[in-house]
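Of the protein chains in this complex, one is absent; all others appear in place.
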Amino acid sequence: MVILVFILCSFLLFIVPNKLKPYFNILLIVALVAWSSFYAIQVLLSGVSFSEILPVTFWGHSIELIIDPLSAFFICVINFTVLTGSLFSIEYMKMYGHKSSIELSIHYFSFFILHLSMILVTMIHQGIAFLVVWELMAVSSFMLVIFENEKCSVLRAGINYLIQMHIGALFLISAFILLHLKTGSFDFEALKLYFSQNVNIPIFLLFFVGFGIKAGFMPFHTWLPHAHPAAPTHVSAVMSGVMIKLGIYGILRVTMFLQADLLWIGVVVLLISLLSGVGGVACAIIQHDLKKLLAYHSIENIGIIGIGMGIGIIGIALQFPVVAFLGFAGCLLHVLNHSLFKSLLFYGSGIVYMKTHTRNIEYLGGLIKKIPLTALLFLIASLAICGLPPFNGFVSEFLIYNGIIDGLAGQEIWIKVLMLISLAGLVLIGGLAIFCFTKAFSVVFLGNSRKSDISFITEAKWYTTAPLVIIALCILFIGLFPQIAILPVSFVVNSQFANIMTSPEAYGNLPLIQNVGIAGMVFIGIILLILVLRMVITRHAPKEYADTWGCAYNGRIVNGQYTASSFAENFSTIAQPILNQKTNYKPIDREDIFPKQRGFETESEDMVEQKIYSKFIRSVNWIFSKMAIIQTGNTQHYILYAFLMIILLLILTVLTII
Amino acid sequence: MTTLLIIIFIITLFYSAISGRMFTLINLLMIQGFLLFGVALIELRELNLLNLILILLETLIFKAILVPFLLKRTIRQNNIKREVEPYMSGINSLLIVSVLIVLSFILTFSLQDTFHKIIYFTAAFSAINTGLFLIMSRKKIITHLIGYIILENGIVLLSFSVGNEMPMIVNAGILLDILVSVLLFGFFLSKIKDISKDFEITKLSKLKD
Amino acid sequence: MILAYFILTIITVLLVLLKHKVVHYIAMSVFTIGQLLLNVYLGMGGKPGFEDYFKVDSLGLIFLTLLSVVSITTIIQSFIYLSKRKDSIAHKSYYFASMVVFIASMSGVFISDHIGVMWIFAETTSLSIALLIYHERTSEAIEATWKYIFVSTIGLSFSFIGILLLDISISGVNASMFTFSELQGLFINTQNILMLQLSFLLIVIGFSVKMGVFPLHTVCIDAHSVAPSPVSAMVSTSLMNVGFVAIFRFFTLLSHSPVAGWMSHVLIILGGVSILVAAIYMVKVKNIKRLIAYSSVENMGLVALAIGVGGIAWFAAIFHLIIHTLVKSGIFYQIGQIIRFYKTKKVYYLGKYFSVNPIGAVVIILAFIMLSGIPPSGFFFSEFMLFSAMFKGDYIVIAVIVMLLLCFIIYTIAKYFFKILFGNINPDLLEKGEKISKWETIPQLILLLGALYISIAPPPFLSELIQDALITLPK
Partner (left out) sequence: MIGVILILICALFFPGIIVFVKSRVTGRKGPGFFQPMKDIWRLLKKGNVYSKTSTIIFRLASPVYFASVIMAMLLLPMGDSPGIISFRGDFIFFAYALSLGKFFMIIGAMDTGSSFEGMGASREALYSMLIEPAFFILMASFGMLTGYSSFYEIYNSLYFDSSLTIFTGLLAVYVLIQIVMIENSRMPYDDPKTHLELTMVHEVMVLDNSGFDLGIIQFTSALKFVVFGSLMANFFITPEMPLWLSILVFIAVQIFFAALVGLLESFRARHKLRDNNQAILTLTPISILVFFSILLIITNQF
C-alpha cells in the first residue's frame, strides 16, 4: 500500500517549483530508503523473509512482495548508493539551471521511479510483474541518460542503451515463457521444479544472457561505455554502482535453483567473466574520457564478481562447501564494495566535470592543488578499486583468491588448469587496474594543468563532499574490520544457497578475514610511524623549494608533462591487435612548403562492438536496402503483387507445402 | 443458347487483348454488355419480377449503353491520344490472355463442383484474369477503367451462376457500388488531367520510398 | 434503430452541404450524439432492426465503441484542423459530408451480419474516403486518392469473388440466409476443400487493402502520408479495424472446417511478411507520417500473425488492436500539430519540439513508450501472450525473427521520435512557427491515458467482452 502512496506523491514533483525540486526529491528518496531498509535490515537480522501482498491485482495475479536475505542485501546496497547520489545531485544539478521546469521534473520523477523500480525488482518473484518492473527500470534510466539531450551523441547513446535493454528483456521473456510452458507458472520458485525435471543449460543461458546484458558482461557490454559518459554524474554513479548489480542479482536468483550440470554452467560463467574482466580493463587503459574509463572499469569489476560466482557454482558442483562459500561470499562482498568505490569515483569525476567542464583527461592536470579533498577521496577510491590492502576492494578479492586456491585441490586436471587460468586472469586484472588508475589519478590530479585554466577552481560545497567522505569512511571501515562486513554476506550465502552444506569450515574463515583487517591496521601503523620518524629526523634540516629537475631546462614544464596516451602507449603497443587504437595524424608531405597546423590524436573504438555489432547491423541495413523494392509508386505493380501473391499461395497449397 | 453467348463473350476477351485503339475496346465493352443481357434474360427466368428487372436494367442500360457513352465523351472532351500504348506487342498479350484462359479452365476443373455449369465458371475466371491483365499491361488510365469493367463483367457472370440466393437488396447495393465507383473514377479522371495530359500512369508515381 | 441511424446520416450529409459554418457545428454534433446513442443502445443489448441483415455480437460491439471514441476525437480535431486552414466553405462541407458517410459505413460493417451487406459497407468506406484524402488538393493528393480508390475497389472485387465462391460451395446445403450466424457450423465436413481455400485466399488478399497487411498495404501508406492528420488517424485505426473484423469473421466461419490449419499458415505468412516489409521501409523512410503508417502496417502484421497462431494469441490480437487504436489516433493528432508548426513532413527539418511545446513532447514520449511495447504499454502484454502462443505452437524460429524485426522497428521509432523532440535544427525555423494552444493536446492525452489504464489494469468487462467474442473459435 505504501508503494502506491509513493507513486502518487512522486507525481507532485511536477508541481513543486524549480528551487524546491531537488529537496523534495531527496525527501521522497529518504522516505523510500527508510521504508525499504527498515524491512531489509529486519530480514537480515532475524533471517525470516518478509512478504506483503499488494492490494492491486495485476492481470489476474496478485503481486506479492517478498524480501528474502538476498534481496534484503541488495536493497541495502541500492539504498545507500541512491541516497548518496541524490545528495550529490543538489549541487550538480545547479549546472543545469537553463533547463525548463518540465525537463527538471521529468528528471527527478524518473530518478525516483528508477529507485522504486530497483527496489521492486529485488522484491517481486512473480514473472510478469518482474518483467514489468525490470523494463520500467530500463525506461526510467533511459529518461535519465538523455537528460543532456542537446548533444546528439547523448541521444544516440541513450537510444542504443534502450534497445539493448529491450533485447535483454526479450531474452528474459522467452526464458519465462519456456518456464511457463513446462511448469505452468511464471514464478522464480517454479524454476526449482523446472530444473529438477529437464535440462538446465538452455534456460539458464537465456536467463544469463538476459541478465548479462544488464550486468555488462563482455560480449554484451557495448551499451555501457556509451551510456555512462552520456548520463549526468549522479545518474551514472547510481547506474554503474547499483543498477548493473541487479543483473548479477538475477543470475544469483537463478543459480540458487540450479540442480543439474552445474559444472558446465560454472565453467561458462567463469570464462565469460574472465573475458569481461581482462577485456574491460584492457579497453579502459587507452580511454581519454574519464567517465568512459570508469564505465569500462565497471565491466572489469562485473568480471571479478562473475569470477566469484563461477568459482561458487563450481564449488557447489564439486561438493567443495568452502570453495562455494568463498566464491559466493567474495561475489556478494564485491557487489557491496564496487557500489561504494565506483560511486565515489563517479562523484569525483562529477566534481572534476563540474569545475572544469571537460571530461577529456588530456586537458586536465594539477587539480590536487585546487581541490585537495576531492583528489584525496578519488585516490582512496582508486586504491580500493585496484584491490590494494588496507581498503575494501582487497577484502573481496582476497576471498575470491582463497576460493581459487582451495579450488586448486580439485580432482580432475582440467579443473586445476581452469583454476590456474582464473588465478592468472584475476592477477592480470589487478595489475592492469593499477596501471590504469595510476594513469587516471596522476594525469587528472597531479603535475601541472595541461590545457584548462584551473586558477579560479574552488572546492565543491560541503554538502556535496560530505556524502563522499562518508563513502570513503565506509571503504576504510570494511577494509579494516572485514569480519563485521562479512557477517551479513555469509548469512545471505548460507541461507540462500542451501545446498552449500553449512559445514564448520565454512564458518571457519570468519577469523581468517579478521587477520586481513589486523594486517591492514598494522600497515597504516607502520606508515604513520615512518612519517613521525621523518618529521623527528628532518626537524632541523633545511627545506627548499625549486623547480622540478628538467635536465638543464629550468622553466616550468607544462606541456612537457607525460600525457595519458603516452603513459598508456607502452601497454597499447603490446595489446595492439585487441585494442586497435587508431592514430589520426596527417604527415607533412615533402613538397608542402608551408604546412598548415597539424594535430595528433589517438582514439580507440571498442573491438567487440566494431567487429560483431556494427558489422551485423551494417549488413542487415544493406540487405534491407536491397529488399526495399515494393513501394515503387506504380499502381500496376501494386495490383501485380496481389495477383502474384494469390498465384504463389495457390501453388503452395496445391503442392501441400503450407 | 447461353453457352453460345458465353463463347462469344470469351472471343471478345481475345479481341480486347489485341485491340490497339481505345474505341475498339469500348465497343467490345458494349458487346459484352449485350451478351450479359442475353444470358441474364435466358438464365434467370424463374426469378421474381422485380429482381429480374433490376438485373436487366443493370446489364443492359448500365453496361451496354451508359458506361461506353461516358468513356467516349471523356476521351473526346480531353482529346486524349487514341492509341492504347501497351508495354508489350499485341502477339505477346494475346499469348498471355490465352494462357490465362487455359489456366482458368484448369482451375474450374480442379474445383470439381458438380452443382453448377462449368462454362459459367471458366468464362467468369477468364474475364477476371483478362481484366487484370489489361490493367497491368496498358499505360493509359482509361484502359485501366476498361479493364476494371471487364473484371466486373466476370463477377456478374459468376453471380449469375450462383443463381438466386442473393436477395434483391444485396444485388441493388452491389450495382450501386459499381456505379458510384465508375462515377468517382470519371470525376477524378478530370482532376488527373492537369497532372498528365494524356493520362499516362508513369506520371502518377511520385509517391514512393 | 439502424434505419433511424441511417436516416440521421443522410440528414446530416444534406445539412452539411448547406455550406454554412454554424450549420456544420450543429450537424456534426447531432451526428456524434446519434452515433453515441446507437452505440449505447446496442451496448445495452438493443435489437438493431432488420434482423436478418444486422446482428450485434461482442466483436462488433468492441470495435463500434472504439469507432465512436475515435470519431468524437477526430471530429474535434477536424474542426481545429479546418479552422487553421484557409479552405473555402464548400471545401469544408465536402470534408464533413464524406467524414459522416465514412463513419456511418464503418459502423455499418461492424454491426452487419449478412456477408453481402458487409461487403457493400466496406465498398462505401473506400469510396467515401476519396474526398477526405483529396482534401489538400495537391498533386500528390490526387495521385494518392486515385491509387487508393482504384486498388481498393479491385481488392474488394477480389473479396467479392471470394464471397461468391463461398456462396457456391454451400449452395448444395439449403441455408436460408447468407449470414455469418447461420453459416457458422456448416463447413465442418465439406469435401470441396480447394474451393474453400481459393475463396478464403481471395477474401484475405481482397481485405488486406483495408487491414493494411502485406499484398495491398502499399496504397494505405500513400493515403496516410497525404491525408490530413485527423483523416489518417481515422484510416489507420478504424479502417484497419474494419479489415480485421472482416477477415476475423471469415476466419471464425471456417475455423471448424478441415481447412483451418492451412488458413493459419496463410495468415502467419502474410503477417510475417508485412512485419518484414514494415521493418525494411521504416529504416529507409524520411517522412514522419509514412513512418507511422508503416508502424500501423507492422502492428497489423502482428495481429494477422496472432490470428494465425491461435490459442491465447486470439485474445492478444483483439487486445492489441484496442490499444493500437487508442495510441495510434493520439499520435496522428499530435503529428498533425507538429506538421502544422514546422510546415513540413520531412524529419530532417523537425527538431527541438520539447522546447517548443513541452506538453506535446510529453504526449510523444508517452506514445513512444506505448508503441514500443515497453511494459507500462499494453503491447508488452499482447506481445507476451503472442510469443507464448508461438512458443507453444512451436513457431519458435518465426518468433525469434519477429523479435529481431521488432527491435529494429523500435530502434527506428526511437531514433525519429527523439530526433523530433531533442534534435537540433537551425533556430530560425522555430521562431516563425505559429503559437500552439495547450488545449489541443487534451483529447490526445485522454486517449493515451485511456490506453495506459486499459493496459495496466484491464477492466473485467472488457476481458469478458473479448472472451465471448472468441466463443465460436475452437478451443
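Note that the chains are named A, B and C in the order they appear, and that numbering of residues resets to 1 at the start of each chain.
In the analysis below, a contact is a pair of C-beta atoms (placed from the backbone, for glycine too) under 8 Å apart; a residue touches a chain by one contact, two chains touch by 3 or more.
Since we're looking at a predicted model, the values are computed, not measured.
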Among shown chains, those touching the left-out chain: A
Contact partner of the left-out chain, one of A:435, A:497 or A:638: A:435
Touch with the omitted chain, as defined above, among A:118, A:137, A:351 or A:386: A:386
Of A:11, A:38, A:96 or A:523, the residue in touch with the unshown chain: A:523
Footprint left on chain A by the chain that the document does not show: 365-366, 368-369, 372, 379, 383, 386-390, 394, 398, 401-402, 404-406, 408-409, 413, 416, 420, 423-424, 427-428, 430-432, 434-435, 437-439, 441-443, 446-448, 509, 512, 515-516, 518-519, 522-523, 526-527, 529-531, 534, 537-538, 541-551, 556-557, 560-562, 566-571, 574
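In this section, only the chains that are shown with their structure count from here on.
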A-C compared against A-B, more contacting pairs: A-C
Whole-Å gap between the CA centroids of chain B and chain C: 31
Rounded Å distance between chain A and chain C, as computed from the means of their C-alpha atoms: 44
Multi-partner residues of chain C (at least 2 other chains): 146-147, 150, 154, 194, 198, 221-222, 281, 284
For chain A, residues contacting two or more additional chains: 628, 631, 633, 635, 639
Chain B-facing residues of chain A, complex: 628, 631-636, 639-640, 643
Parts of chain B lying in touch with chain C, wherever the complex brings them together: 107, 110-113, 115-116, 128, 132, 135, 141, 144, 148, 151-152, 155, 158-159, 161-163, 165-167, 169-170, 173-174, 176-177, 180-181, 184-185, 188, 191-192, 194-195, 204-207, 209
Touching residues (chain side chain B, partner chain A) in the complex: 132, 135-137, 144, 201-202, 204-209
